[in-house]
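Please find one structure pasted underneath; my questions will follow.
Only one protein chain is missing; all other protein chains are in place.
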Amino acid sequence: MSRLDNAIHELNHIEDVAGRDQWVNNIHPLVKLALTIIYIIIVVSFGKYNLSGLIGMAVYPAAVFILAELSFKDSLKRLKVVLPFVCIVGIFNPFFDRIPIYNIGSFTVTTGMISMLTLVIKGVFSVLASYLLIAITTIEEICFALRLIHVPSIIVTQVMLMYRYISMLIGEVERITKAYSLRAPGQKGIHFKVWGSLVGQLLLRSMDKAEAVYESMCLRGFNGNFYYSEKHKFVMSDIIYFAVWLIILLVFRFVPIVRAFGYIFG
Amino acid sequence: MIDIKNLIFEYDRGIRVLDNISLSCKNGESVGLVGANGAGKSTLLKLLVGIADKYEGEIKVDGLDVNKKNISKIREKTGYVFQDYDSQLFMPKVVDDVAFAPVNYGFAKEEVDRRVDKALTQINIEHLRDRHIYKLSGGEKKLVSIATILSMEPEIILMDEPSIALDPKNRRNLINILNNLGQLKIIASHDLDMIMDTCKRTVLLSGGRIAADGDTREVLSDKELLESAGLELPLRLQK
Partner (left out) sequence: MHMADALIVPAVAATMYVCSSAAAAYSVKKVRLEYEPKKIPVMGIMGAFVFATQMINFTIPGTGSSGHLCGGMLLSAILGPFAGFLTMIGVLLIQCLLFADGGLLALGCNVWNMAFYGCFIGALLIWRPIMKSGMSRAKIIVASVLGCVITLQLGAFSVTLETLASGITELPFKTFLTAMQPIHLAIGLVEGLITAAVLVFIYEARPELLWGYKEEMQKKPALSFKTTLVILSVVALLIAGGLSLFASSYPDGLEWSIEKLTGSTELEAVGNVYERAADIQDATALLPDYAFKDSESALGTSFSGIVGSLVVVAVCVAACYAFRFFRRKRSVAS
């Protein structure tokens, strides 16, 4: 089942990329998390016909791709998860919102087409921004940032535990489904007769594993709390990085930069 | 250090797993605990640290009765290495996992760091310190899981099948490490060759009873005894 292989591959790949020792990777995780959220908020806050303003927002992903020396190609496959639904929702805009704006030859551009386009671009930008966050910040660093903003420790701890065991369980599912498909040639998925037992067995095994993990924790003095070595302190460069981006993003949001350039060169 | 008298342990449905076991181990000893699958090796180890309870008879660890009241004191002195390293290692990074016990036992940061460094150097895995656990190989995970209990600086080390799923080189490495640890060790295994290399004394369990307890060479060269307990001679003694 290539989907499982892909998932494991993707996990390892992201971890490798995020773990690189580059200056963008070393910026305080809270700064990167905050910037990502601010960026996405600004992107989705653009009006549905404000295509030119929105295009200007490409500046952030473009810059980070270059700064972090990331491959744009890798990020593309993440788009296919979110974009279909966005497109389905957007595809109807041209049908319902049909005020013509201008003609290109015999083709009439309508407001609906513009709003569909902005919707798709918003989708692309927000996915890219999340990708960039995870490509320059490891999950542990993000969890550290979440603890800094007082997300309850039980949620953060469990994200860490989940992350620790995801690849192991995906590997287990892969072995089970492979063993299944070897003995059931020609079947695309899991036959309904074994839905319960196949997943149920895996669930029981996971529960046993959890039990053993709990025992192992208790034997080493577990008292309900977790401590992690991840420590970051804010340094001057973090604050500068944050401030510079904040200014750039706000300027691009509130000053019609793209249109201004359009006047200059048009 | 460890004193067990007339220990009987049954599962809920009245299946007797351990039947009248008496055993005592001294400080610094290395004891091999051998027996076929289901002979009760793991159960015996689990009883010592209180993961399994409701036994009959007497178990004393360092003079303390194994019961609810004493269990946290006993666990602080005892390191238990699980057979499955994925259960033993649950933190994202090696350093976090090795630091887990000392941090939970309330040591100051400097002491935690000292213990982590010491545990990692003791088994030559300083280079793994900042690595992610899920990316380590099986052999590396096994070594890290030993480091996670060495950082507790335990007086007693209990190991369940430490050599399982290790390749020959890692297995040899593990044997050398075990021989360098001075604490009381009880190693449950059916890798009899490893027991021969690491333990002076061997206890043979068969059907929940102690079938033999004595010098490793003597116990492990008794072909009839081993076969009656569902084992075979160690490979090096087979001709």
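As written, the chain order gives the labels A and B, with residue 1 at the start of each chain.
We adopt the following convention: a contact is a pair of C-beta atoms (placed from the backbone, for glycine too) under 8 Å apart; a residue touches a chain by one contact, two chains touch by 3 or more.
If you're wondering where the values come from, they're calculated on a predicted model, not measured in any experiment.
Taking the complete complex into account, the chain left out of view touches A.
Note on the undisplayed chain: of the listed residues A:Ile66, A:Leu148, A:Ala179 or A:Leu204, the one touching it is A:Leu204.
When the missing chain is restored to the complex, the residue among A:Lys73, A:Lys193 or A:Lys231 that touches it is A:Lys193. Although one chain is not drawn, its touching partners on chain A can still be listed: residues 1, 3-4, 7, 10-11, 14, 36-37, 40-41, 43-45, 48, 78-79, 81-82, 85-86, 89-90, 92-98, 108, 112, 115, 119-120, 122-123, 125-127, 130-131, 133-134, 139, 142, 152, 154-155, 157-166, 168-170, 172-173, 177, 187-204, 206-207, 209-211, 213-214, 217, 222-224.
Heads up, the rule we're going with is that only the chains that are shown with their structure count from here on.
Within the complex formed with chain A, the chain B residues making contact are 49, 51, 72, 75-76, 78-80, 82, 84, 86-88, 90-93, 95-96, 99-101, 103-105, 132-135, 148-149, 152. Contact residues on chain A toward chain B in their complex (touch as defined above): 12, 15, 139-140, 160-161, 163-165, 167-168, 209, 212-213, 215-223, 225-229.
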